[in-house]
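Of the protein chains in this complex, one is absent; all others appear in place.
Here is chain A:
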Amino acid sequence: MRPILLSGHERALTQIKYNRDGDLLFSVSKDQQICVWFAHNGERLGTYHGHQGAIWTIDVDPTSTILASGSADNTIRLWEIKTGRLLKTWDFPTAVKRVEFSEDGSKLLGVTEKRMGHLGTIVVLDIKLDVDAEQSDEKAMTIVCEDSKATVAGWSYLSKYIIAGHEDGSVSQFDGKNGDLLYNIPIHELNQPITDLQWSHDRTYFITASKDKTSKLITAKDLEVLKTYPADTPLNSATITRKKDFVILGGGQAAMDVTTTSARQGKFEARFYHKIFESEIGRVRGHFGPLNTVAADPTGKSYASGGEDGYVRIHHFDKGYFDFMYEVERERQNKLNQQQQQTISA
C-alpha cells in the first residue's frame, strides 16, 4: 500500500477523526488550525480558522454537518463543516482536552484541564444539529473530577453512560443523564495516564491506550476488561477497525523522554493486533516521530495516523490485509459457506 502523506500542519498532530461515512478526515494539531481532507485521495477540502491556541481535540457529528473542536485557548468551538464558518464559541476557565458528540449528535461533552486552581471537569452541552440554529450558552451538566482529572471521555451506546479515562490510570463510568459516578475502576497501572479512548461501532465497548504500554478492550456497561494488548512502548492512541477484527495502536518514545529511558529505538510504528487473539500481527512504519493519534476508517478500507512529526498518513489497505485470517477463522468461514450451500440446495 502506498500511504498518502498530508502535510497541512506545521506542528505535532493531536487528533484525527473520520466522519461516519469515512469520506472526510479531520485533523488538528498544535498549530491552531483544523484541516479537513478527502480520505480517498488526500485532497484538502479546507481549513477552519479562529482558535488562538493549540487544538487538542476534534469531533464531527454523525450527519457530518457540524464540527466541534477543543483548544488550549480555553474554548470549545462549533464549525459548519461545509464552509468553514465559525458557529459558536464556549469559554471555559481552562484548556479543553477532549470533545465528543453523543451517538445521535444531540449532546457534546468536553473535558477540561485541571489547572490554575480549577479542578478537571467534564461538561455536557446541548447541541442543535442545524447550522443556522442558535446554540444555547448554558451547560447542560458539569461533572467535577475531584480525585484525578479526566484525560479522555466519551459517550456510550444510547448516551446511557459517560465513560472517562483518568490521569491515574483508572476508568470511570458516569450516568449519562444526571452525571452520577457509578464506577471507578483502576484498569491501567497506577499513575500511568490514559491517553486515548475510542469506541467500537455500536459503542458497547471501547479501547483505551495508556502510557503503561498496554491497550485494553473494555465493556461500557460494567467496565469489564475483555482483552489486553501489550506493547513495548508508551501508547498514545488506539482504535478498532471495521470489517476485520483488528485493533491499531500508536505510540512511541516521546522525544522528551528519550534521554531518561533505556529504549534506544523510537518505535514509531503503528501496531496491528488481532482483536480477539490479542497477538501482534504486523507493524506499519513511516512516521519519524511518535504517533499521537490513529483513526480507523468506519468503512474499514483505510486507517490514518498523525504523528509528532506533523504528518498525517492515510493508508488504504490492499488485498493481503483483507485476506488475512487465522486458521480457526478460515475453518469457520468454510463451515459457514458449506452450510449456506446446503440450505440453498435443500
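Odds and ends about this structure:
The definition used in the following text is that a residue touches a chain if its C-beta (ideal position, glycine included) is under 8 Å from a C-beta of that chain, and two chains touch if they have at least 3 such contacts; residues count from 1.
Please note the rule applied: contacts and distances are computed from a predicted model.
The listed options are "tRNA(adenine(34)) deaminase", "WD repeat domain-containing protein 83", "Actin-like ATPase domain-containing protein" or "Eukaryotic translation initiation factor 3 subunit G", and the UniProt record of the chain not shown names that protein "Eukaryotic translation initiation factor 3 subunit G". The residue touching the chain not shown here, chosen from A:I4, A:V152 or A:V171, is A:I4. Against the chain not displayed here, chain A makes contact via residues 1-8, 21, 23-24, 33, 37-38, 41-49, 64, 82-84, 246, 272, 274, 277, 279-286, 313, 315, 317-318, 320-321, 324, 326.
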